[in-house]
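In what follows, a single structure is set out as structure tokens and then discussed.
Taken from a larger complex, these chains appear in their original positions, while the remainder are omitted.
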Amino acid sequence: MPQPAHPAAVNGLTLAQAETIADAALAKGRELGLLPLCVVVLDAGGHVKVTKREDGASLLRPEIATGKAYGALAMGFGTRELARRAQSMPGFTNALSDLTGGKAVPAQGGVLVRDAAHNLLGAVGISGDVSAKDEEACIAGIEAAGLAPDTGDPA
Amino acid sequence: MPQPAHPAAVNGLTLAQAETIADAALAKGRELGLLPLCVVVLDAGGHVKVTKREDGASLLRPEIATGKAYGALAMGFGTRELARRAQSMPGFTNALSDLTGGKAVPAQGGVLVRDAAHNLLGAVGISGDVSAKDEEACIAGIEAAGLAPDTGDPA
């Protein structure tokens, strides 16, 4: 597809990168026989580049997947860590949820996307199966684009 | 009643099916001597087909019943499971409540409606008595329409 003539203000991930991530994440879900998934890819400003919801994924999956990716960007670490804080500091994660109007979901499956120089390019969120499987599909998508996943654990 | 001449885009349950479910659910409530109930039937997209609130049911019962049915559709399983997650994963169910503006209620008594081929047609929510009794009336309504209830437990 020819590119727009207008100079593109790209804030992190391009649409082409986001498509690669989303398609590879869903392919991993099918390979693993996961429940139907929804994958959302946000740019570095927290705005949607790509959403894809598989047939059979329940109706709130786009919002949950978006909330995982947004939660990761909001705090600057993957939601594996945010889910831990929801256990150890529920008052804080409840406040975070209220502060964002419910847009930050503290469940595993929201993964930051970085380049080789550790620059932040965006985040991926997946919802549909159990949280650990959702995260596994995120990681597969990010790696398929030649980028580095940041789940919230120390590297 | 004659049907509209306009081609009807039915998104899961028909109005006739939803009426059958609601009436049979309320009849079960009377048979069991339950407190006054409100029953809500949603289509597969989460939009109301039928609401009926019995005389004496308190004023928020329609919203609670709707929230149970919507919670089931939002997540893709009956609220018996969502109620369990509210116990084991309170951070997530709090976030879910915030994310939906309070529209997903994690209490037993929200039951998915499926056909013989396991296709999702909608959901039923009931509020008025204790949650287990509310669910019992949901199930009776769904079965009266020749459809299959999905409470959130493994089949």
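Every chain is named by a letter (A and B) in the order it is written, and numbering of its residues begins at 1.
Going forward, contacts are C-beta pairs under 8 Å (C-beta built on N, C-alpha and C of every residue); 3 or more make two chains touch, one makes a residue touch a chain.
Everything quoted here is computed from the prediction, not taken from an experiment.
Of the identical protein chains in this complex, 2 are displayed in place, while the full assembly in this structure file contains 4 copies of the same sequence.
Convention: only the chains that are shown with their structure count from here on.
To overlay chain A on chain B by their CA atoms, one rotates by 85 degrees, a value rounded to a multiple of 5.
Measuring from the averaged C-alpha position of chain A to that of chain B gives a distance of 31 Å. Contact residues on chain A toward chain B in their complex (touch as defined above): 35, 57-61, 63-64, 67, 83, 86-87, 90, 93-94, 97-98, 101-107. Contacts from chain B toward chain A in the complex involve residues 45-46, 73-76, 89-92, 94-101, 104.
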